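All remarks here apply to the structure that follows.
Note that one protein chain of the assembly has been removed; the remaining protein chains are unaltered in position.
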Amino acid sequence: MSGQTQSIAFDKASREKAADILAMWVFIGSEAMLFGAIFLVFLIAHMNYGAAFAAASKHLSLRLGTLNTAILITSSFTMALAHMYSADGRWRAAIWSLAATSLLGLGFLAVKAVEYSKEFSDGLAPVLGAPFSYTGPDPVHAEFFFGLYFAMTFLHALHLIAGILAIAGVLALWSHANPAGRARRIQAVGLYWHFVDIVWVFLFPILYLINRG
Amino acid sequence: MGEIRKLSFAYAGLLTLLGLTVGSSFVDLGGFNSAINLAIAAAKTAVIALSFMHLTSKGLPRLVVAAVGLWLVILFGLTLVGQ
Partner (left out) sequence: MSVSAAAANYLGEGSGPRAWLLTTDHKRVAWLYLVSLTAFFFLGGAFAVLIRIELATPAGDLVSDDVYNRLFSLHGIIMVWFFLVPSIPATLGNFLLPLMIGARDLAFPRLNLASWYVFIFGSFFALFSVVAGGVDTGWTFYTPLSTLYANGFVSSAALGVFIVGFSTIMTGINFIVTVHTLRAPGLTWFRLPIFVWTMYATALVMVLATPVLAASLILIVLERVFGIGIFNPRLGGDPLLFQHLFWFYSHPAVYIMILPGMGVVSEVLPCFSRRPLFGYKAVALSSMAIAVFGFLVWGHHMFVSGQSAYAGVVFSFLSFCVAIPSAIKVFNWSLTLRKGEISFETSMLYALFFLALFTFGGLAGLFLAALAIDEHVHDTYFVVAHFHYIMVGGMVTAYMAGLHFWWPKLTGRMYSETWGRIAATVTFLGFNLTFFPQYVLGFLGMPRRYHTYPPEFQFWHVLSSGGAVVLAIGYLLPLFYLTWSLFRGARAPDNPWQATGLEWQTSSPPPPHNFETMPVVTRPAYAYDMKGLEHERFSPHLEAGQ
């Protein structure tokens, strides 16, 4: 029995699995507080400068933002598939699903990079001293909006990169882990991945969709 | 099989919700645009949590989610009191 548990503290693999899941949820709860605080900063800024934020929001690319949302939702789907296949012991299918998930994650980052470079060249990136040449109304508060946009999406992108590295880690350690260990790791990475997706589900409307009408 | 059907339904639902939220933003609803966007984001979260993250069956994870929800209410509520 002890060969099936990773930590010496546990007697039974089922108990350890429950502990793993609880730990991931507590960690996700902790991450939710991190993003919650930053969303609060955005909310208060939005309450104070709604008009400027709405105008500035129109300068973000809705096409690329929507595309990225679809990409992330799809990656969550493939992640859920990986978990399902690993629970059934269909390891080949699980590997393919994980690979697809991480590729979709990379795709998201590529699209994000295109957006960033466009915003830098359009003078919409008040970052690292880059020139800021916004032509709409109330450029001061628009600068605030773009600052928040870069801060929030950058933090989200860092989390996504961590998720991709975690998937890479699961695949790299594949042959070293026993089946129970693999399934546990896939489940843990999966929970994290879905959480990062949920963060984007909120970031997308508050940044891109303030008012397109 | 049942599981893959459930996941596919959830996936289709998420894409539909994405379409709805993008579409609604082109209609000027006054102050309601943000409310609809946030409601749809919450709905998407529920779909992801219940079907992809299997929040349905376990007791303790639900407790964690409830606690975090309460703490976010405290953080937002008491900060906005001062605004």
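When the chains are written out, they are named A and B in that same order, and each has its own residue count from 1.
What we mean here is this: a residue touches a chain if its C-beta (ideal position, glycine included) is under 8 Å from a C-beta of that chain, and two chains touch if they have at least 3 such contacts.
Bear in mind the structure is a predicted one, so any value in this text is a computation, not a measurement.
Contact with the chain that does not appear here is found for just one residue of B:L18, B:M53 or B:V68, B:V68. When the missing chain is restored to the complex, the residue among A:H83, A:K112 or A:H141 that touches it is A:H141. Touch with the hidden chain on the side of subunit A covers residues 7-10, 15, 18-19, 22-23, 26-27, 29-38, 40-41, 44-45, 48-49, 126-129, 140-141, 143-144, 147-148, 150-151, 154-155.
Against the chain not shown here, subunit B presents residues 60, 67-68, 71, 74-75, 78-79, 81-83.
In this text, only the chains that are shown with their structure count from here on.
Subunit A and subunit B have Cα centroids lying 15 Å from one another.
Remark: subunit A residues 18, 21-22, 25-26, 28-29, 32-33, 36-37, 40, 43-44, 47, 62, 66, 69-70, 73-74, 76-77, 79-81, 84, 190-191, 194-195, 197-198, 201-202, 204-206, 209-213 touch subunit B in the complex. Considering their complex, residues 3-4, 7-8, 10-11, 14-15, 18, 21-22, 25-29, 33-34, 37-38, 40-41, 44-45, 48-49, 51-53, 58, 60-61, 64-65, 67-68, 71-72, 75-76, 79-80, 83 of subunit B touch subunit A.
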